[in-house]
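The complex appears here without one of its protein chains, the remainder shown in place.
Our next item is subunit A:
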């Protein structure tokens, strides 16, 4: 099997726990992401999702392990990996528009000023920000608007890998839907790979090719990789009618509800272990999947 586009090998992160000891947030996380794939990661708060994303972005060094993209080890941040930070990270002294042109200029240094502004405006419009709003400072925007600016800033740069840390967390259901659609459109039209953290199971099912499930920390692990066997294009209203939808959803809820806890806290010590691939597909099988989804798991 050839190496995936993005490969995470034996990632372990420990932090000082403030009492002189060490706290292992996650241990031996290993997984791959294929080119063009859309992967979501689900896990309880504090299990280390943002930490993993920072490592993928090249902003933090893991205690152990490597991340490889296109075969090369990630050793620092790059324009090829665009990040939407959990706390938006807009520059407060720049206007909304300038926050985006700042990024576009960095990405396309040869573009003229007009070109840069046009491109930035287009992406701001895409997330529903236009008119005089774009000349306001981030402090004058609502939380949801700031989040959208941050999304526009990342999307406008066409990175090979988009890293999204709960990008829709502060949005109302309606805006969230619109921007999810925009994200799918952008992703579908390009060779972009997306790695997204979310707490919303339905959002993950709607968007992802695959969902990684993390157990609770400390010593969190990426325990399962659940394939979303619902064909694209998907819409919110159609997916719930698909026979696999509830089976997958129940599996995820069950994992987050009980199994993430049962599997947690164990120092496996077994070294690298790829997450167990779970494929739930009721369209090709007659068995009842919801009752015992674990039985349907196939190890690879």
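Heads up, the rule we're going with is that a contact is a pair of C-beta atoms (placed from the backbone, for glycine too) under 8 Å apart; a residue touches a chain by one contact, two chains touch by 3 or more; residues count from 1.
The rule is short, and it goes like this: contacts and distances are computed from a predicted model.
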"Glycyl radical protein", "DMSO reductase", "Nitrate ABC transporter, permease protein" or "Acyl-CoA dehydrogenase" - which is the UniProt name of the missing chain: "Nitrate ABC transporter, permease protein"
Sole residue of A:87, A:115, A:258 or A:283 that reaches the chain not shown, by the stated touch rule: A:87
Residue of A:30, A:78, A:178 or A:277 touching the missing chain in the full complex: A:78
Where the unshown chain meets subunit A, residue by residue: 57-59, 76-79, 81-83, 85, 87, 89, 91-94, 102-103, 106-107, 137, 139, 157
